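I'd like to ask you about the structure that follows.
Of the protein chains in this complex, all but one are displayed in their positions.
Think of it as A and B in the order they're written, each chain with its own count starting at 1.
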Amino acid sequence: MTHQISANVQETREMTINMGPQHPSTHGVLRLEVVLNGEVVSRVHPHIGYLHRCFEKHAEAMDDYSKVIPYTDRIDYVSAMNQEHGYVIAVEKLLQLEVPERVEYVRVILAELQRIASHLLGIGTFGLDLGAFTPFLYCFIEREKILTIFEKISGARLLYNYICVGGLMRDVPDSFKPETADFVKTFRPKIKELNDLLSYNKIFIDRTANIGILPAEVALNYAASGPMLRGSGVSWDLRKNDPYSIYDRFEFDIPVGSGEVGTVGDCWDRYMVRVREMEQSLVIIEQALEQMPDEGNVMEAVPKRIRMKEGEVYVRTETPRGELGYYIISDKSPSPFRVKVRAPSFVNLSILPAISRGALLSDLVAIVGSIDIVLGEVDR
Amino acid sequence: MKQPEEIAAYLKDKIVKGVLEFVPAEIGQPWITLAPDSIKNIAKFLRDDSELRFNTLMCLSGVHYPAEQELGVTYHLHSTTFGHTVALKVRVPIDNPRVQSVESVWKTADWHEREAWDMLGIIFDGHPNMTRILCPDDWEGHPLRKDYVQQETYQGITTRF
Partner (left out) sequence: MGLLDKKYHDSNIIIVSLESALNWARKSSLWYEQFGLACCAIEMMATAASHYDFDRFGIIPRSSPRQADVMIVAGTVTMKMASRIERLYEQMSEPRYVISMGSCSNSGGPYWEHGYHVLKGVDKVIPVDVYVPGCPPRPEALLEGFLTLQKKIENESIIESKPSDKITEEADRHETT
């Protein structure tokens, strides 16, 4: 039996709905103005700025380059160590400062531990968005272990203010090395557990494969970076392609999206790049622990007062979310003339309208989750 | 892979209009200054030229120079094909801050340019949606200007401590 539907009944009007700023799966205070045709997304307009905390103004107002570091922590509060690391490298480049070996190794180990912690949170909440609650709890068990290590060295769980210009706030305790080695050993089997639990789960694959496909050339034109770009099959990692600190001393792979369960550049690929990156971070940590000198004064190169010359520098580092750039212009005064943060989430989020056209509304949640934004970084 | 000075020389060789000068830096990184009304053509050239291939715009930053009464925009480009990097700068007077938009060349410039408008009040000609991005639409002033005075209240709420 066929139904006769007259043409004017079929006519639908587009509907605009708001997602956020209070929404459980926008990862913070993101507001999406979604124009829907039935259940299909026609257009998305992201509205940001709900967490604009005036970082750049604060950086100019501080009377010392070191006083900016606590604010850099708060830009991306999920990976504070990477933020500090990036800023400090930029200031050291302006000062033409050499830092001791031991400091470099500790910084790299901390940056990689932070990368794992950040990815665990990203993966956990991504699962949460798609209705998988248990992986979130498993991820947080492991994340707490990393936070315990951080707490022992810096005294804080989330925002550390530990890496300083020329060195570290204090030396790491003796327990740092064995505890980190222990974590590496116990964490490896957990990645397999996570794969069994979430990555190759049929429901999870159905929700993420072939959704939100980002082609490589679009990703490059939008200057996407991090897992967002690597998920599209572009082998691009600043730790390899433009090595900073001492990353050129380690051997590791760059995982890229291959379209294993769907198309190259879909949500699953972006997710899986993060899981594989955690393995590579473990590889780096192992090598760094082995090579790290046992002795050394971490305060040796710390300048008493920072005296700048005129100059400017753009330094980029690889954070868990992608390319973090610090553009610092210095004049002769003790405070920076201009600090601009090129935040990876800000750039990655701007692709959202391009890749969510034609997706279902429920898939929009998956796409936003796979970008892994931190609103502190988007809005600064 | 080319060094910045080579890129500047290459641009001058090709007689690209609007390339002003190469500025070497004592510390940090050098840059090339450009004329604000030719940035779009130069951007296209930089992206498409077979020896340059600057396919990504890493960063676009607005700067306020209070001593010169000028606003500036700095572009940091990178080529993933060749691995070279260059910084470009344009300067415009503060009472007529108009720069050509490069949004059509690199899509990433869209949000960066809106941010530069919001924070510093630089107008990008040819941008499809030149609206505030971080501050609310009814915000007063451009916060990152050095002479910015914070408004006392916003929608009846005091902004002071």
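General remarks:
The rule is simple: a residue touches a chain if its C-beta (ideal position, glycine included) is under 8 Å from a C-beta of that chain, and two chains touch if they have at least 3 such contacts.
From a predicted model like this one, the values you see are computed outputs, not experimental measurements.
Here is the thing to keep in mind: the chain we left out touches A, B in the whole complex. Here the missing chain is touched by one residue of A:V29, A:M81 or A:L238, and it is A:V29. Among B:M1, B:A67 or B:I157, the one in contact with the hidden chain is B:I157.
Residues of subunit A in touch with the missing chain: 21-24, 28-29, 49-54, 57-58, 61, 70-71, 74, 77-78, 121, 124-125, 136-138, 140-141, 143-144, 147, 157-159, 375-376. Contact between subunit B and the unshown chain involves residues 134-136, 143, 148, 150-151, 154-155, 157-161.
Operating definition for what follows: only the chains that are shown with their structure count from here on.
By the touch criterion stated above, subunit B contacts subunit A in their complex at residues 25-29, 31, 55-59, 61, 63-64, 74, 76, 80, 83, 87, 106-108, 110-111, 119, 132-136, 143-144, 146.
Residues 48-49, 52, 54, 56-57, 60, 93-94, 96, 218, 220-223, 234, 236, 241-242, 309-314, 316, 323, 325, 327, 329-330, 338, 340, 342, 346-347, 350, 354, 379-380 of subunit A are the ones touching subunit B in the complex.
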